[in-house]
Structures are given as structure tokens and as C-alpha cells.
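Incomplete set of chains, arranged as in the complex.
Note that the chains are named A, B and C in the order they appear, and that numbering of residues resets to 1 at the start of each chain.
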Amino acid sequence: MKTPVQVAVVGASGYSGEELVGRLLNHPGVELTAVTSRQNAGQTVAQIFPRFASHPRARLLRFTEPNPELLAKQAHIIFLALPHGVAAEFAVPLLKLGCVVIDLSADFRLRSAAVYKEFYGHEHPAPDLLAQAVYGLPEFYRERIRGANLVASPGCYPTSILLPVIPLLRAGLVQPRGIIADSLSGVSGAGRKADVDYLFAECNESVRPYGVPKHRHLSEIEQELSVAAGSPVIIQFTPHLIPVNRGILTTLYLAPVAGCSSAAEVAALGERVAACYQQAYADEPFVRVLEGKALPDTKNVVGTNVLELAWRLDARTGRLIVMSAEDNLVKGASGQAVQSMNILGGFPETLGL
Amino acid sequence: MKTPVQVAVVGASGYSGEELVGRLLNHPGVELTAVTSRQNAGQTVAQIFPRFASHPRARLLRFTEPNPELLAKQAHIIFLALPHGVAAEFAVPLLKLGCVVIDLSADFRLRSAAVYKEFYGHEHPAPDLLAQAVYGLPEFYRERIRGANLVASPGCYPTSILLPVIPLLRAGLVQPRGIIADSLSGVSGAGRKADVDYLFAECNESVRPYGVPKHRHLSEIEQELSVAAGSPVIIQFTPHLIPVNRGILTTLYLAPVAGCSSAAEVAALGERVAACYQQAYADEPFVRVLEGKALPDTKNVVGTNVLELAWRLDARTGRLIVMSAEDNLVKGASGQAVQSMNILGGFPETLGL
Amino acid sequence: MKTPVQVAVVGASGYSGEELVGRLLNHPGVELTAVTSRQNAGQTVAQIFPRFASHPRARLLRFTEPNPELLAKQAHIIFLALPHGVAAEFAVPLLKLGCVVIDLSADFRLRSAAVYKEFYGHEHPAPDLLAQAVYGLPEFYRERIRGANLVASPGCYPTSILLPVIPLLRAGLVQPRGIIADSLSGVSGAGRKADVDYLFAECNESVRPYGVPKHRHLSEIEQELSVAAGSPVIIQFTPHLIPVNRGILTTLYLAPVAGCSSAAEVAALGERVAACYQQAYADEPFVRVLEGKALPDTKNVVGTNVLELAWRLDARTGRLIVMSAEDNLVKGASGQAVQSMNILGGFPETLGL
């Protein structure tokens, strides 16, 4: 593509949209030519997102009503930061008009329209596109992203689970059965919507599980883990809401295939786990495997596109515990979408991240 | 009144309402016979306020649609925890039906319907009642509260300003001109309403002024300070929103009438200020004048009906600085309303507080 | 015992000590006659804990250096809020002097001095006392507490795990193998000690696991679960630090003994789980089993002695998920200790709680 690549964001008024707009404004290889939002139409990016107000383009660029034909003239790569269901309605015309679409919603993450209906409660709006969509997890789909015209950027919880677990399943180190993922998410994950449940005074000094036992993100998590395992995987997943703005901390409970009771078994298995992660992530710029006594802490990754992880073998229980931390709005959403854009746009993968 | 006194809360779904319901459920002298809320009608108190779910009455008592005639049969003292404008609409029939009304809204705090219109933007709904309403600040209107049938419980910011300043003005220690009140409030002060501005991710890691320079609470603050000074008082008041659930911290800048520049002047004036507060509050159960190096901290008063204050004379600037801390939902709202109820119900003033 | 019972708190300067002092100051059946703290000796309770400054006794009672002989003259029931190891050093002479001791440390929670050494890293200071100590979990040891002279009040994490799991193990509803407890704790759990790790700016906007995989509390958890199961139980336990002052939220993953895959199996098992909890807790004042769609939230229990729990069966994974919430300083520490005191002092169990 010729540089700067012209890009647009549809549905830019939420937290992911804001993060995306900020990353694109400062990205040296692209020009943000359009941002849309029905509620903010007519106002500048600087007015809606004051933190970008010192950026000259933010003071000039105005939100518009979303219009696919116009967008297709303004930009080559279009990011959709819309609710599921709505995203597909925009993706269809934009793809026909020759745009490359990077969708941050769940609409194109699943390969099966039936599973989509089971988890999202309505018919898939564009099932014909599912086959061509690429799951935008660069660490595992980099080559397919490079040639894609429709990237389905992963969900925040799925990213925090898939990056730690896929290498272990691929290497056959853990059993595909009985996996448990216990996740803690900051409140920005609930979106910028007026809802009493997410008021400050309801979330501060509060911790609570929700969506137990069947959260929607299970569908894409299990799809991708099944691909990695080569057999159907069903997992237990419990999300919790905690009083931070940003960050997801996931603790995973896994059953090693090899023994993990004696000191010798633990040592042998530990070497294999270390080697597995080393092979998977030593060259990945956005996955950090912690060493020594360090454990993940969301404050070390917030604001970055990095997921960090650590693991421990427990000889008492025979389990492998893996813990990961990420920024739900960056590696869990907008940063990862920019990472995909960098790949398909021919930029260095870390540019602007 | 015969014990237990039957009481009701109209509009009990907000934060002040919740605090009030909790205090009344546990008050040994009253029986909470009715709680109303249009949105919660039919549900039990335990369902809407899970923190009270272990209280037997909370599991039985159901929210109802508000109906003055029915309420007058169910209770003798009725608390109104409604928006301004709406509160007056309930007060009128309830008073006619013989109830005692304790109103937590702003509707009956002002003596002048014209000032009400200036600050609240609409005609006063029941101006005839203004003369009979008693401003429910027990430390200064205790005797009038005792015989009242309509108590206008003060606002949260006003309480944090009036208790520190009234004794000084009454004693002629500070000039009525040029008073500045800089206040910091927790987010519960904004109420339990679905509004993007008060989402966790908008308030956490954020501090911001608002309502500058003419906040509605100025009207009652200036009314009461004028009474204390015996002449019209106009003050500067700047509220800020800070990321705590509860608590107001107010810092007041005052100009002493006497000199305050030399060490001798400071010492002499200090004795007079100390004596003034001693006289005003030594016997008050809910005002705590700090001693030594202690400064107010909201965490020391949250959950209690206490306002604590400290003061300093600054020889460099010649000013008196007074700082106060209170729980905006207790001494700043529901606790103070119960304090008034205790007075007019003939209970010990600290009962249930 | 004659009323009021004289009580004392040794080591009252931490968060549990402060909570305990507050509860005892306001308890109608006891008189707090002594509080000790080396660092605060000579100062009043009001000076060290300003939030109690309106209580007359708090302004009079001064911290003293701890002295067993003097304490035994001042009080009949002595609470120890000391670090493990130190607590036993005080328990020994106090018991000899005829006092009843309620210890909030870990020193007398384990029946085996060997397990104590394994988990706490030093020889038990008074192994002879282990046999006579009663584990102060009133819901299961009420009768033994009634006649005890040494109560070992449970840890905060253990309480949040034992109350949900013991009834299920006793009823044989879940397998004793493979239990996972994933816990989230507020920062007060780390104590009031000067440590960079617990500074505001290190904990706020941060979530992190710690003590993985072998936290000290495992020892008492596994001891009590083994008693309930009638066979040795080893569990997986992962604590996390989250940015709230108070509160523990624990999510438990359990394997039902009966099938839990078909709708019929889930329905049948659900009835048994409900009945099990109904039988265990319907008459317990401090355990609340949630109904309907409600899930635990720490904000509903903070400041109370209540543990609330909810459970879900997952037909997809065949697991039982139980979630609990408590205030780590109340039901997880000082409230539970007062509950034990109420039992052995002959008070109503809920008095002052």
C-alpha cells in the first residue's frame, strides 16, 4: 500500500474507539481521515476526547454519520468499533467497495454461524463472510492476516487466555480437558454506556463475578483452543469485575499430560514448559514470559500492547498454573487491531505501538 | 409520640434513600412501614439493597408506588428522598393529612421563592410552605426542629460549610466578605443515575471541578451565613469531584476581623477561635474539633454522622483556614435527617446514629 | 460470666486490631479495659484511631506496653491481634493466669506442630496448647467454642473457602480431590505495615497474584476440609491482590460426585445442593445464601459479619461453581472473633455485630 495509508474508524465513541483513534493519530504510517459516531456527529475529535486536544488533526477532524460509500472514498482500511450485529452490517458494503475491514466486534470471530447464534442470540447477519474472515491474533495467524481483507480482532478475555494456552496445547503438554480460566477485568471492558451497574459508586470498593457460567467469549476461546488441540475443547471461564480502569488478569488451571508430583517430574516438566514458551514467544515483540520470581501485574502492561505471563508447577496438586496480564483496551482490543493493520499494511509490526 | 414511631421513605432507590432505609431499619425507636419507588415497586428492600438482606424486615418490606393517602395511614413521619420540585408535590398532601415531613431535597431549604427560582430554574411548587419549614441543621435550629412538621434537611456541601463558619460569624471573628469554600466530594453525591459522566472509568484516576462559579447549593449556604452574620453574605464556592464513594472535604479561607500577622496577634486570635468552637461544639455529639496536629480526613468520618474540623491561622497571609470532613450521605444527608427525627420524635439525639 | 465482661486487646495497632477495638467499644455486654501496642504506648485510642474519637472511652483509654500479669488483672477475655509466633508467647502466660484467650493469629489454628513448622518456617512456640485450642469457626464448632479457653480464630481466606465447601464435603456432594479456590483480597489483608509493595501507587490500578502456589493459609484450609471430608484433602489456592480496602471474593471450582451433564442431572443435583446449604445455613445469622440471579459482591458485605455465597452448576463442564464474599477484617477476622466471644461469654451470638 502507498504511504500514508488512509484509515477510518466507524463507531469511535467508546473506550476501544478512543484508544484506537489515539493510536492512529500518532501512527507514523497512516492518516486518519474519518471517524464516525451518530451521537457525536459534527463535533471534533478534540471536543469528544479532550486528551487528544493537543494533536492538530484532533482539532480539525470531525465525527460524521457513518456512510459506507463515503468511507470507502476516504479510507482504504476501515476499523469497526461497533456492537456485534451492527458491525456486520457495515462490513458487507465496505468489503464490496474494496475496503480492508478490521472488525473489533465479535461478528467475524467465529467460523460457525450456528455457534454465533447460540452465544449471541440472533442469526448471523452475514454468514457468507465467515469463511474469508481471519482471526486477528498475530502470534498465530500472522501469515493469513497479511493477505486478509477482513480481520476479526479477538476479544479481550480470549486474548488473555489464548496466548498462554495455545502453545501448551499445540505442544501436547497439557490435557485439553478440564481447563479453568479465572479472569479479572477492569471496568472499561463494560464500555462507555450509561448503566447504573458501572457507576463509580457501584464498582469502587466492589469485586464481583458475572456471566457465570456461560459468557459469550467462550465461543471464540473454545474455537481457537480446539484448533490448537486438534480436538474439541470445553473450558470453564469465570469473569470478574474489579475496580481498575484497565487491565485483565487471568489465572489458568491446567493439567499437564506428564507427571508433576515428584521433584524430578516437576523439574523435567518445567524444562519442557519453559522451552515451549521460549519457542513460541522468544521472538514475539508483544508477549513477555516473566522469569525468576516475577508474577504478572496489570500495572506493568497497562498502556502497552504487551501481554505478560508467568507459570508455576504445583507438585502438591500436579497442576500447571499460568497467569497472564494485558491491557484490555490495547492488546485486548485496539492495540492488537493496529498490530494486524501493521501486518497487512506492510509496516513494521511494532510501529505506533 | 408513641413508640415505635412508624416511618416511611418516599423515593428510596438512590444513595441517600438507601442510607436512610438502613439507618431506619436498625433504629430502635421506629418501625419502617413503607418505602416507595416507582422503578422498584413490588420488589423487597432486600432485593434492591442486598447489603440489608440479613435484616428480617428487609426481606418482607416491599417497595410500593408512592401514594400520599396510603402513606399517611402507614406512617407518622415521612422522609422525602426525591428530586427537588417533586418533593414539594408530596409534601403538600402529606402535611394536609397530618404527617410530619422530613425533606432531604432542596425544596424547603430557602426562605425565598424568588431565590429558589433563581437557583433551581423553576417556580417554587409550594411557596406557602416556606415560612413553616425549619432548616434541619440541629446544631443551630434544634428547638425549632423539635416542634416542626416540615423539616428541610440541609444539603451535603452546605453542612460542610455552615458548621465551620456559622460560629465564627456569630462571634464576629471573621469578616462576612470574601469567604471562599473549596470542596471535594465523593461520587455518590451525584446520585444513583445512569449517566456517562459518573461511570467508574470516567471518575477513577480523575479529579475535576464542576459547577463553577454558581452551584445551586450557594443559595442555602448564603442564606444561612447571612443569618449568622446579620448581613448579606456572598461566598465563593468551588466543588470538585474526586474518586471516592463517600465523603466531602471542605477547605475554607476566611479573613479574621482582628489582626493576624505577628506572633502575639496569632496567639491572641487563636485563643478566641478555640474558645468560639469550644462554646459552639463542646457539647455537640456530631461535631468534632480536632486538636494538636490532626487535620480532617474523610476516612475518619465515613459511615458516621460526625463532621470533624480543624483550623489554622497563617501569619504570613493573615488568614484563618478551616477544614472540615463529613460523610456526604450521613451528616450531609440521611444521618442528619435521622438526627432531626430523633429531636422531633423525642428520642435521644444520637439514637441509631 | 458477669456483665459487663472485661476484655482487652493485645497488639491493637493493625487493621484487625482497629476493627476489633471499634467493635468492642460499641459492644453492649463488654467493657474494653486495656489495649496494648509497643509503638503506641501512652497515646489514647482516639489519637491512634481518629474514627473512634467521638467515643468517650476512646478518649480516655491509653495504649500500654503488653504485660500478661497486668492484663490478667484488667480483663477476663483477651484478644491477641499479634503476628504468628508472637501470639503464642502471650497465650501461654495468659492462660496460666486464668484468662480466656481468643487468638487472631495462626498460632493455634493447626492441630499439628509439624504442619505449622512446614508452613510457617519455625518450630511451634507452644505445641502443648494445640490440643486444647478450638478452631473458632462458629458455624461448625459452636459447642466447642462455648466451653473453650483458647479460641484460634480462622484466617480471612480460610473463612471464605471453608464456609462454602464444608457442607458440600460433609454431605458427600463433591469430590474431595481437585478443588480449586481462586481468591481476591483487598489490601488491608496485608496489614498496616510500611512496605513499598502496598503503597497506594503500587496497588491502585493494579491486580496481581501472589504466594503461588503454596500460601500459608493452605494449612488450615486443608486441615478443616479433611475433617469435613473424612479423608485428606489437598486443594489449589491462588490469592490475588486487588485495589479495594476491604473484602475477599473467592471463586471455587468443585467436581460433583453425581452427574451434572444433562438438564435432568443438573436439576436433580441442584436440588441437593440447595438443600445442603439450606440445612447448613438457614438458621445461621452470618451466612447468606443468595437466591435467583444474584451473585456475591464484596460491597454488600463490607462492614458486616456476613459471608454471602451463590452457586451455579455448569452442564457444559460438569462442575459446581461456588462464589463467596466477606469482609476480610470482619467475618474474616475481628467480627468472627467477637462472634466467638459472644458464644463463650453467653451473649446472643449477633450482639454488637
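Simple rule for what comes next: a contact is a pair of C-beta atoms (placed from the backbone, for glycine too) under 8 Å apart; a residue touches a chain by one contact, two chains touch by 3 or more.
It should be emphasised that the depicted structure is a prediction, and the values quoted were computed from it without experimental measurement.
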Number of identical chains forming the whole complex, with 3 shown: 4
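Convention: only the chains that are shown with their structure count from here on.
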Most widely separated chain from chain B, with each centre as the mean of CA atoms: A
Top-ranked pair of chains - ranking by C-beta pairs in contact: A-C
Chain whose Cα mean lies nearest the overall Cα mean: C
Distance from chain C to chain A - Cα centre to Cα centre, in angstrom: 39
Separation of mean Cα positions, chain C and chain B [Å, integer]: 37
Distance from chain B to chain A - Cα centre to Cα centre, in angstrom: 46
Junction residues of chain A - those touching two or more other chains: 202, 204-205, 243-245
In the complex, chain B residues that touch chain A: 15, 186-188, 192-196, 198-205, 243-245
Residues of chain C touching chain B in the complex: 50-51, 53-54, 205, 285-286, 288, 290, 294, 297, 299-301, 303-304, 306, 308
Residue ranges of chain C in contact with chain A within the complex: 178, 180, 182, 184, 202, 204-210, 212-214, 234-236, 238, 240, 242-247, 249, 251, 253, 295-299, 302, 312-314, 316-317, 319, 321, 323, 325
